[in-house]
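Following: one structure in structure tokens, then a few remarks.
Omission of a single protein chain aside, the complex is shown with its protein chains in their original locations.
Order of writing sets the chain letters: A, B and C. Residues in each chain are counted from 1.
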Amino acid sequence: MKIDRRSFLSFLLGGAAGTALSPLPWKLTDDSSIWTQMWPWTPVPEDGEASYVNSSCTLCPGGCGITVRKIDDRAVKIEGMKRHPVNNGGLCSLGLSGLQLLYGPTRVKTPLKRVGKRGRGRWEKISWKDAVSEVAKTLGDLREKGQSHTVGFISGSDRGTVPRLFERFLTVYGSPNLIRTPSIIDSYELALHLMQGAQALPGFDFENANFILSFGSGIVDGWGSPVRMFRANSAWRDTGGKVIQIEPRLSNTAAKSDKWIPINPGTEAALALGIAHIIIKESLYDAEFINNYSEGFEDWKAFVLGEYGPDSVATITGIDSTTIIALARSFARASKPLAICGRGQGTTPGSLNECTAVHALNALVGNINKKGGVFAVAEPDYINWPEVEMDATAAAGMQKNRLDGAGSKKYPFSRYLLNRLPQAINSGKKYPLKALFVAGANPLYTMSDSKAVKKAFDKVPFIVSFSSYMDETAQNADLILPNHNYLERYEDIPTPAGMPQPVIGLSRPVVEPQFNTKHVGDVIILLAKAMGGTLSDAFAWDSYDACLKETMGYKWQVIIEKGFWSYPDFVAGPREESFDTVSGKFEFAPKETGSLKPFKPVKIEGDKTNYPLLLMPYDSIRLANGAMGDPPFVMKSVDDTVLKGTDVFIEINPKTAGEHGLREGQLAMLSTPVGQAKVKVHLFDGIMPGLVALPRGLGHTAYDEYLAGKGINVNELIGPVEDPVSGLDAAWGVRAKLAKA
Amino acid sequence: MDSALIPRGVKRCPFPQFILFIAIVGAVLLWGVYAMLLCWFKGLNQTNMNDFYGFALWIWADLAVIAVGGGAFFTGLLRYIFGKDDLKNIINYAVLIGFICYSSALLILAIDIGQPLRGWFIFWHANVHSMLTEVAFCLSCYFGVLTIEYIPLVLENRQINKVPFFHHLGHNMHEIMAVFAATGAFLSFFHQGSLGGVAGVLYGRPFAYREGLFIWPWTFFLFTWSAAACGPCFTILVTKITETVTRKKLVKDTAIQLLAKISGWMILTYSIAKTADTWYWATVTVPSLGQTLMDFYSNNPFYGIWILILEIAICGFIPAFILITKKGRKNSAALWIAVFLAVTGVCINRWVMVLQIMAIPVLTFENWVLYLPSWQEIATTILPLAYGVILIAISYRYLPVFPNEPELNPIETLPAEEEEAVEPSVELEQELKPAEA
Amino acid sequence: MFPFSFEWIWDMGHVVFMGGLWYALTILGIGMSYCIIKAAMDACRGNDEHHH
Partner (left out) sequence: MKHKNAKKYGMVIDLDKCTGCGSCMVACMAENNVPFRKDESNKVLSITWLRVYQLTNGKPFPNTDICYLPRPCMHCEGQHEGHSPCVSVCPAVATDYNTETGIVSQIYTRCFGCRYCMASCPYHARYFNWWDPVWPDGMEKYLSPNVSPRMRGVVEKCSFCFHRYQLAKEKAFKEGRREIKEDEYQTACTQACPAGAITFGDLNNPNHAVSRMVKPDPKHHGRPTNPNAFRLLERLGTNPKVYYLSSREWVRRAGDNYLENEAKYKKTVHQG
């Protein structure tokens, strides 16, 4: 057959028509849509047997109970544990997104040894055996040279079996340099020690209080045990409890409070004393308590009445005297008043005078160790290990002064002064730090004046990080010995921050370890065994798990079943036995604190001429600012008035912005005596004119792309200010300058 | 080179010039195709649309091309149903423009949806209560009608017409064109209306929401009306542009004048209706929802009351007055201005009924959100324009689109190479009186 | 779209809407079928009566 153009065309047309009429196009259409409904690159989670595991969250000191939902061996959801004494089902956003940490890209998957220059991010994988023997060798060498005291250990906590293992190790090894990361707890411990003679944690009976006078404490911004605070705050809404929030910026707590009283930043102590003045003058105090259980009241009374009249306090604080008087009266007349301090989440210890002044208010209304008041909560004494045997090297090492100066003549009462460590290393006056271990902390990010901290770390020749995640400190370590993630390990969680009764929570493996990690407790035990001698003797346990089980004793069965051990019948001892001071009474004016000296505000860095503004960091529950950074979900919840792209917003009052010629969203250069950074302007009516505020928790250089490189780390702009009495960091801010960029 | 394909009795530019022109416009087309492929393969993240702007430039383009494409149905309606015979001289072109507009709209829709391969679900799983379903059905059906109306023109190509089957097919289709046109008008009425309904039923958006008649909000009728009013203006505008480009008179004035006059009265009545609707909406509907007219035209850097004035007064009443007066529409410059304003007006209307709706906050604690399209959106919106120009160029070159052309532009010397078949006059005769044949 | 698809309901909405749609489609279908068949028949017969 001859194929001409015409028959070819007919063939084409006929073919097209034929195909169109056949089922083929319909089948293809259908198939392609089915394909789009199950694209191979869109994951389909595997189904399986659902189960629940109870554990405890250790991402912050809050100690919430969690229930993890599992499908076969995968953890798929973290929920708050119902009927848990801390959180009763609720959970914060960080706790809720814990699985993103467990399975996330920031995990350190195997022991790593630095290759090339420190901080360059080049690592080689090494075996656990090699890693442990390398550490053992370094420590052994130092010990041999009699330099055991040059080993430091920064830990996020000093309570519970794991930190106690660190402490035990250092003791037998011979170094006094175990340093806990700072917080308001430090100041409170000191206050309790000096005023009540107690070695205890502060416990606050919020559930039974009905008038909360908060000196800037972020009750709903993450202060204390956050979920418990949220619950208490809601309970006050139901029962008519009142919250008075005193701070210069309208925080979420201030917004939720019944009354927000803006105050000149850093003058909280003066206000507390001014309130005391009215209470004393109008005899509104608890005379029974003052007369029977306190000491030094008369001196203190004279001091307060002399110096803190409402008018002079009004001048200092910027709060008018009628407000102060009314505030004092309503506080004293409330049936269950409670005063608390610790700015924001209580991330910095603050001025000791402020803490004692606030605590004295509680004493004035007889609110110590009483329902609805403040308790001195001793740590539950479940850790009773055999005494360690120290050899001569250890004894000599332990005799050395601490590098941070805690317990020294200058600061005899303070236990840990991490803020002083960089200076001590950088000045080189005492002795060098030859090795540093970091666990449960991320000092390179969380410590103020990051530059100085970095410089100090650079001087330490051997840094070991136990972090489960590639955080800033791990990035700058020589060796990373990754701990199991908190959902892969056992750990006891002693009394969460601020709880009025002791509780022991249990963190337990929810899933098998996902990577080649090791429990830090096991690493310490292995290390001790590798070093032999007294060290090995002091760590006779086969494993950390065995150690924990043995330590818990009869409680183990209960804690395994319930997820926590509580002391429901815990009651503070009678008043007569409450105070362990020399007088056996509550000390209103312990002479060590110099609290009878007239109020001097904490001198923050910077001069007024060059730095006309005040910069304050603020805490947000949506921005984890401690050792942990925000997982992706929590980052997603951050408002676009806080972070936009990689730019952080600085909050400024429209009035101040106007004076500086700054508009909403404009880029500006923020400078402080410590550093400078580019920020975006956010006009916020809720901030005091003259003040600017930046959030904590941003500006990470480590972790994953969801967190790193966004915003700035406010710690880079603020330097520590030593409290004259405690030596703790008392800085609440820094002077600053803001100019169009 | 391609002279065998060129209709008799007309003169066309040399083939290389034609190819060059196609190549230039084709390059723009390819740019659009590239953007289209990006959107299909990488997804709609290629656009600047967002969760506040689910509808954006593309939906506007869709609404606008369908509105201006309304010239096809309305001219068809006048020509075949109301027997306005003068319009036979422009109906081919109106159909062609409509065909381009509607095929473009369908293409843009295919790019606009997030799951193009599932687009047919709108038919298969139709929700008959959704205005968009109505739009999809009527739009596709009416596109079918336009194809049916366009086919006979294609079949009149000199070479195709030689095939007896095609010759007869074209003839037969001409014969019953009134039936198709009537169906088309019916479908058009509904989908133009439904497009208005798309916005009008949004009772969650006070700016869009209109009360109405039974299930149809007033925008339903206003959209049909405005499309019928302004569509012919677009036909005239494109005709005028074509005449300018080809430097030839292609359509007799009678047809243009008639269309312009009808269009003028339609625009006038539409503008009055639109004013009444806006008035009622601004004074009754909006206040009942706790808002005022100016809420929609203030507190943002772009949308001011000017856009409402521009749409109704400047692009509504002014062209209407020009077109209804004999003096106005007879004046070439005024006619140009009038049709341009009318087309602009209907496009602005579609713009506000898509993009301004998205821009306005309804929740008291949200703010205005403005939007700029990405280059991919712009390229894919220009794509149909390029495609339209190419299709017009090809159709103009090879098909007897303008029956008046040989008459208005007599060629002194006939082309040397003569071919057999139909006499030009006969061809014209057939074109002129299809219904009587 | 079809009465046999699972989400079909015999209510006013479906009857009117789909009725209208199928009505239009039927007209177009019959019309086109008529034209095509007649054209095929005309072509076979070599009919060109309309050529005046």
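Keep in mind that, in the parts below, contacts are C-beta pairs under 8 Å (C-beta built on N, C-alpha and C of every residue); 3 or more make two chains touch, one makes a residue touch a chain.
Because the structure is predicted, anything quoted here is derived from the model rather than measured.
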For the chain that's been dropped from view, list the shown partners it touches.
-> A, B
Which one, A:L418, A:V453 or A:I621, makes contact with the chain that was left out?
-> A:I621
Of the listed residues A:T29, A:N208 or A:S234, which contacts the missing chain in the full complex?
-> A:S234
Absent-chain contact - pick from A:E46, A:E387, A:D569 or A:D607 = A:E46
Which residue numbers on chain B touch the omitted chain?
-> 43-45, 49-55, 112-116, 118-119, 121-122, 124-127, 129-133, 136, 198, 201-206, 211, 284-285, 287-292, 295, 357-358, 362-366, 369
What residues on chain A make contact with the chain left out of this view?
-> 36-37, 39, 41-48, 69, 71, 74-80, 87, 89-93, 96-97, 99-100, 102-105, 220, 226-227, 230-231, 233-234, 237, 250, 252-253, 255-256, 260, 262, 514, 621-622, 632-641, 643-645, 653-655, 684-689, 704-706, 710
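By our rule, only the chains that are shown with their structure count from here on.
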Taking each chain's centre as the mean of its CA atoms, how far is chain A from chain B in angstrom?
-> 64
Round to the nearest whole Å and give the separation of the Cα centres of chain B and chain C.
-> 25
Where the centres are mean C-alpha positions, what is the separation of chain A from chain C, in Å?
-> 74
Mind pulling up the chain C residues that touch chain B in the complex?
-> 1, 5, 7, 13-14, 17-18, 20-21, 24-25, 27-28, 31-32, 34-36, 38-40, 42-43, 46-47, 50-52
Sites on chain A touched by chain B in the complex | 6, 29, 32-33, 35-37
Mind pulling up the chain B residues that touch chain A in the complex?
-> 115, 117-118, 120-121, 163
